[in-house]
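Excerpt of the complex: some chains, original placement.
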Amino acid sequence: MIITFMSDFGTKDGYVGSVKGVLLKEAPDARLIDITHEIQPFNIKEAAYSLLNYYDSFPKGTVHLIVVDPGVGSERKPVIIRTLDYFFVGPDNGVFNFILKREAYQAFEIRPEVVNPQSFSNTFHGRDIFAPTAALLAKGIKPEEIAMPLERVVIDDHQELKLENNTCKAAVVSVDHFGNIIFALSREDLKHWKKVIKLVNFKNFKSDRIWDYYAQQKVGKPLVLWNSKNMLEIALSQGHAANYFKVDPKKDFALIELSDVTEKVENN
Amino acid sequence: MIITFMSDFGTKDGYVGSVKGVLLKEAPDARLIDITHEIQPFNIKEAAYSLLNYYDSFPKGTVHLIVVDPGVGSERKPVIIRTLDYFFVGPDNGVFNFILKREAYQAFEIRPEVVNPQSFSNTFHGRDIFAPTAALLAKGIKPEEIAMPLERVVIDDHQELKLENNTCKAAVVSVDHFGNIIFALSREDLKHWKKVIKLVNFKNFKSDRIWDYYAQQKVGKPLVLWNSKNMLEIALSQGHAANYFKVDPKKDFALIELSDVTEKVENN
């Protein structure tokens, strides 16, 4: 069985190594797949977007372990999320935001004394609670045996996407490694609204064209496209859009003018 | 069998890749587990602390390969350290410092002409000597077959921890990825001395409280705690303590005022 592992630990301190050791001690036949350990420390939003990018590429039954946990030791709950195809293990702090919005799920609160009867630290639940849980799930243990049903989980509901009349305001969700700027508007949102894009406004840049791929645009010039997860993206051909536009991911947003599907369809 | 691998190679040059290839050629059934390749180049102390964090999480029989080797090609010895549960392979340059202090061990000097009869470079013993050795151990070859008993190994004995009367001076051992500052004082040291902490002094910060977890403290405020390896740590709640205190890991230390166990026990 596969266990993927994402964290904000960095690697140099050996913390990631110690989690891997626990996983292999408990589930010797599990396959460990590193996602990343370079999530910006405590950046739950970044982790949530990253998870969206990879979770559904994996085979059915995969256990996704996510440890980005600024509230470790406090009252935030350690949870298991079960969807139709996957298990997710981590802190209930918003990191599962995109999953909870897109998938049918059941949530469970992990019972630490069951997954780690010996003892556990207050500062390293990744090693002492989440890793044993992920290993047990990978071995076929059911969530019901090590956790309690949980009614409510944390879903981040701040308004990243607003539609008013035919104008949509979409916050920056992520700036990726290449400097591409990803916004909180998906192709599915448009379909749902029965709208198409007329004009994208971002800072001083305006575009009525949705491009197909980066190399279509001249080197160093900006373009708008649907990225590989069908989210709206502004990129710079062979360049770094976020630097070019001096993006502040916490504040910036795009204003997108829409029209009804019947008026105009050629762009999407 | 499991082989873990830590180095200061970075990854972009493919050096790590070439070591992995050698490991898999020699021991096709071994499971390779990356620890990190982002140890600061030539920083033996950082590697030693990182090793402490992960080595004993792994299943019995694991081979730990460590290549942080500024003296490659010189007279520093290539060694195998055998403890009750693990093998360690790497250069005899202090990187095994914490292991040698905490575990019963036997040391061996690797015979390069036995582990790599073909030929080896003078600049890349990671690929040409240490990797074949780790692979052979993972396949069940005994250290005695490929190495010679070694009487003395390098143990770093510079005074990182000093106790005088009831004042303990503990050097900075590591600044981790989150900026937490770790000192050369462990809970075991206190037990051994039969002392408890009265006051921790670090630069202009004083604390008579040992906290349980980060989120207990207000965001941006410093706190003292025992970390997940039971070493003394100063952290900043959701912040970067090393930046906040402008730490110089080579020079800085904490002064810790102690009292006898009989006087005061509530804090530890």
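Assorted remarks:
Read from first to last, the chains carry the letters A and B; within each, the first residue is number 1.
Everything below uses one rule, namely that a residue touches a chain if its C-beta (ideal position, glycine included) is under 8 Å from a C-beta of that chain, and two chains touch if they have at least 3 such contacts.
Computed from a predicted structure; not experimentally measured.
With respect to copy number, the whole complex recorded in this structure file holds 3 identical protein chains, 2 of which are shown.
Please note the rule applied: only the chains that are shown with their structure count from here on.
Chain A and chain B have Cα centroids separated by 32 Å. By the touch rule above, chain A contacts chain B in their complex via residues 9-22, 24-25, 28, 32, 34, 41-42, 70-74, 121-124, 127-128. Considering their complex, residues 2, 4, 6, 31, 33-40, 46, 49-54, 56-59, 62, 174, 176-178, 212-216, 225, 227-228, 238 of chain B touch chain A.
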